[in-house]
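What you see is the complex with one protein chain gone and the rest in place.
Letters A and B mark the chains as written, and numbering starts fresh at 1 in each.
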Amino acid sequence: MGLEEKIPSGFVLTTVEKLAGYMRKNSLWPATFGLACCAIEMMAVGSAAKYDIARFGGEVFRASPRQADLMIVAGRVSNKMAPVLRQIYDQMSAPKWVLAMGACASSGGMFNNYAIVQGVDHVVPVDIYLPGCPPRPEMLLDAILKLHEQISDTKLGVNRAQVIKEVELAALNAKPTHEMKGLLA
Amino acid sequence: MTTFDPYAPSRETTEGKVFSVTGGDWDALVQDIGATKEERVVVNMGPQHPSTHGVLRLVLELEGETITEARCGIGYLHTGIEKNMEYRSWTQGTTFVTRMDYLGPLHNETAYCLAVEKLLGITDDVPERASVIRVMMMELNRISSHMVALGTGALELGAMGPMFFAFRDRETVLEIFEMITGLRMNMAYIRPGGVQQDLPEGALTKIRDGVKLMRKNFKDNATLLIGNSIWMKRTQGIGYLDLAGCTTLGITGPVLRSTGMPWDLRKLQPYCGYENYNFDVVTADTCDVYGRFLIRMNELEQSLRIIEQCVNKLEKLEGAPVMVADKKIAWPAQLALGGDGLGNSLDHIRQIMGTSMESLIHHFKLVTEGFHVPAGQAYVAIESPRGELGASIVSDGGTKPYRVHFREPSFNNLQATAAMSEGGMVADIIGAVASIDPVMGGVDR
Partner (left out) sequence: MSLNDQAGGMFGAKGTGDTSGYGGLVRQAVNFGSSERPYGSYFDEVADDLERAYPEFSDAIERVVVDRGELTLHVKREKLVEVCMILRDKLKFEMCMGVNGVHYPEQTGREMHAVYPLLSMTKNQRIRLEVSVPDADAHIPSVVEVWAGNNWHERETFDMFGIIFDGHPGLTRILMPDDWEGHPQRKDYSLGGIAVEYKGATTPPPSERRSYK
């Protein structure tokens, strides 16, 4: 803020990216996509009883995906539900983010079988994964806050195109999991 | 009639053309239906909807505001839990079963464990303290489940205030659960043979305080809704289903009790020592949504009564075992309160690792292989907040279940949607479904 103190008052200096990020993160309205047990913990977060998401900007859970920014996939996604999930995601307008809440949404959880999609990232691009079975409401709020940080740092325009290129290059050159040496090596 | 459409095939029946709605091109399907003479509108209240209580799909055929046909599409939460349990040991089955009806996890666990204990033949050997703890946890669970039912039911009908009060009271119960079992939901606390571990210090005081607080707080919701003219207009006379309808559809729980029939398995076919408690079976005789709402509100008070009696009993049974005495079956969890929550008791570890080889082998085999359950079939039913929850278990003598099937009350009760709402208005189907209180995890398993 050093420069702003030297010029006549009434000016704030910032970047367009920071301003856009600040506005987007502070008014992140979730879309209701509660499926199973995690949905109940999500309801506990959404209701103003003890853990309140409204104080972080998620004032109201929009039922219509066209009015929502954040899709919290809370619960296990079965094979029958996957096309519905994709359709709801497509109906959201950009900018949009996806939070995979719980072990079942992140990776299929304890249900490694014919009926459950092993991680919703097979269906929609996920921005933040939240483990837990079910995660405590505080964990969900923590994930949303981390997502806020991620959102406030997103680049726009030319910078964004560059970031996308870099990320893609890194992903193409990355070592696949089965070639990595973990603690078993 | 266009060429065969794999997403909306139709066939002629005696009642006209019947379409199988599977998704895909909605427009093509509606076009075909629109070719009929009547002004019928087909509305799909899809699986993602704020008011359908979970991933339930309602396909409604409307004529103006009146519903002429209502069909439920379920299966959007099918998890294959029953098949998955065939590859896990009997004790691990508890963790799967808990996640079926996720609003009443302890009820699922109890039904499963009672059935396993029946097959093992140890129903009488389950210690009394374990049974009392089971009853207390189930009644606490009944309160938290009814709170969600009331809160979300009111929310779906447009009242937001009751939702906040309901979830606030639910937090009281969840804190008690967290203190006793370590988790707020899906606790896997009740195991075949007893419960996982005893109540920690201070649990009984916390429960007593919680009961006092809840008694005071339940009045908030009651004053908001009972006698509220808007609420009564929206719930009285809606979702009518009389006794004949209930018995032929196999409906149990608050829906059956709203017809006036005092059918409660806790009184009539008691389990876990329920015959030793004083409580009333709450009924209503209006057969409508308002009656079921009143039943749920009054059942909260009855549950509080039972919990108080349980706490008094537990004080007298201080120090009694909570797992069956047979060491070949009892889960060897010797847990103690550690720095980060719960951990293994150091004494137990010292014994199995340091002192006795046989203890180590025993512990190992019990945890990895599990116990064998003699072959046979058992069906045990308990009264869950939604109705009769039955566990039908087949064993082939091995360490894993051969077949586990849960007769979930929500699966049966949802079949009543058509009977309750056809002929009524669209806004009333929400109330009817909310009064059935289906939990889709239980419906689809």
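Here is the rule we go by: a residue touches a chain if its C-beta (ideal position, glycine included) is under 8 Å from a C-beta of that chain, and two chains touch if they have at least 3 such contacts.
Computed from a prediction, not measured in an experiment: that's the story for all the values here.
Screening B:99, B:118, B:134 or B:292 for touch with the missing chain picks out B:118. Considering the full assembly, B:403 is the residue among B:206, B:348 or B:403 that touches the omitted chain.
The missing chain, though absent from the display, is touched by one residue of B:205, B:223 or B:377; that residue is B:377. Where chain A meets the omitted chain, the residues involved are 79-80, 108, 112-115, 118, 177-178, 180-185.
One chain of the complex is left out; on chain B, the residues touching it are 6, 18, 20, 22, 74-75, 78, 80, 82-84, 87-89, 118-119, 121, 247-252, 261, 263, 268-269, 328, 365, 368-372, 374-379, 381, 388, 390, 392, 394-400, 402-403, 405, 407, 411-412, 414-415, 444-445.
Heads up, the rule we're going with is that only the chains that are shown with their structure count from here on.
Centre-to-centre separation of chain A and chain B, using mean CA positions: 30 Å. On chain A, the positions that touch chain B within their shared complex are 32-37, 39-41, 43-44, 47-50, 61, 63, 65, 75-76, 78, 80-81, 83-84, 88, 110-111, 113-116, 133-134, 136. Touching chain A in their complex are the following residues of chain B: 23, 46-50, 54-55, 75-81, 83-84, 95-96, 99, 102-103, 148, 151-152, 163-164, 167-168, 170-171, 174, 184-186, 440-441, 444.
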